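Missing here: one protein chain of the complex. Every other protein chain is in place.
For subunit A:
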């Protein structure tokens, strides 16, 4: 048990942090919405009702979609794009999908390679892109849910302002949808871009996200 915890501590800790902060967000968002309803002389809603509200859903999914987009782009872009001196980059001169031998697929698969890396054909081709495909699918699904929940939440506000609701199609062109979307995207791109650059010159001893402390600044694709 202790060994299991130790060997999976990264995912367990982040899973726990996710749940704790999601609960925290739910309580904070519930109080915020009820404060707005109170100010407008409207009926305040229960916590359970808030959890199934469009307001909560859009606040959650607008962040989810941007996180998965960030990692999707990072996974895809780092195949082709390089950054001299960054541990986030592959070594210079290695841009691209690399050879089957380097990737240990098909005839070059090893005894302990996943079966889908060995079988070849469409299954290996799909498996070779499975991380990007799944991240991309979660991104699109989250973005779709954000658009629908955001539309419902936006219309709820419009009705309180004595204005007609708008269609989902109109909402996709509305500034509310793009403000929610782009405010999250810009922060993700800033974080990823600055990580790739800061890791050229700065170190975090023991972290695989950093080069070893003594590595030179121009050493590329080395993780500590």
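As a working rule, a residue touches a chain if its C-beta (ideal position, glycine included) is under 8 Å from a C-beta of that chain, and two chains touch if they have at least 3 such contacts; residues count from 1.
Just so it is clear, contacts and distances are computed from a predicted model.
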item: Record-based protein name (UniProt) of the chain missing from this complex, from "3-methyl-2-oxobutanoate dehydrogenase subunit VorB", "Putative tricarboxylic transport membrane protein", "ABC transporter permease" or "Lipoprotein"; value: "Lipoprotein"
item: Selected residue (touches chain absent from view) among A:79, A:95 or A:141; value: A:141
item: Sole residue of A:92, A:159, A:191 or A:213 that reaches the chain not shown, by the stated touch rule; value: A:159
item: Absent chain, residues of subunit A that touch it; value: 37, 40-43, 45, 52-57, 60-61, 141, 144-145, 148-149, 151-153, 155-156, 159-165, 168
